[in-house]
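Take a look at this one; I'll ask things after.
With one protein chain held back, the other chains of the complex are shown just where they sit.
Coming up: subunit A.
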Amino acid sequence: MIVGKNIHKSFGDLEVLKGVDLHVKPQEVVVLVGVSGSGKSTLLRCFNFLEMINSGEITIDGHTINPKKEDLAKIRAEVGMVFQHFNLFPHKSVLENVIEAPITVKKMKKEEAKKLGMNLLRKVGLEDKADVYPSKLSGGQKQRVAIARSLAMEPKVMLFDEPTSALDPELVGEVLQVMKQLAEEGMTMVVVTHEMKFAKEVADRIIMIDQGTIIESADPKNFFENPQNERTKQFIQLVE
């Protein structure tokens, strides 16, 4: 569904991604782990073309993208992204947040978009907050709105960049629950997270990134019980 081949990305002299190969199959849930600064966010942002890769190749749903020639907005619409800090639009109500892109990008009729929006809010358990402004929501509620907002564009893949890292511990569960449900429905997902319980339960594959390269890729059982790389072993000890 989404394939990265030999991705290189530098910021000035700092090479952050050093030839990353990642092949995410349709309906697969891949969890990305790694210490802070290893390049996880950068990789996700490259997949969504918020950062431009220096070399390599990104293929989405069988279509290899040439970022210089193509309409990036169209490509980004197919790749949903959920951010650590939610990034809800504060000047729009919850429902307006969700229906903004369908109306602006897909030119959907307002009535139709509202119906879609309410369905998505129901799905994340927030239909009663439709007319509220984001500032009135808890972190967990904000992140669930952000997920609904992404889903409104019916993306082929969803990228999550530490979606629960900014939340109070008691609010983490409600967000992971929504993500788990999404995974069960067959959404293709790439998730950067430190929630190892979620990784064990939901991931098809766990990938460890270290200093801009993938050093381990295995199903959860093998990842935790039989890690190959020294750095992965250290990491597992650290998080468990």
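In the analysis below, contacts are C-beta pairs under 8 Å (C-beta built on N, C-alpha and C of every residue); 3 or more make two chains touch, one makes a residue touch a chain; residues count from 1.
Following the convention adopted for this analysis, contacts and distances are computed from a predicted model.
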Hidden subunit of the complex - UniProt protein name among "Amino acid ABC transporter permease", "Metallophosphoesterase", "4Fe-4S ferredoxin-type domain-containing protein" or "Xanthine dehydrogenase"
"Amino acid ABC transporter permease"
Quick one: which of A:Thr104, A:Ser138 or A:Gln181 touches the chain that's been left out?
A:Thr104
Using the definition of touch stated at the top, determine which of A:Val16, A:Ile60 or A:Val79 touches the missing chain.
A:Val79
Chain not shown, touching residues in subunit A
48, 50, 71, 73-74, 76-81, 83, 85, 87-91, 100-101, 104-105, 133, 135-136, 146, 149-150, 153
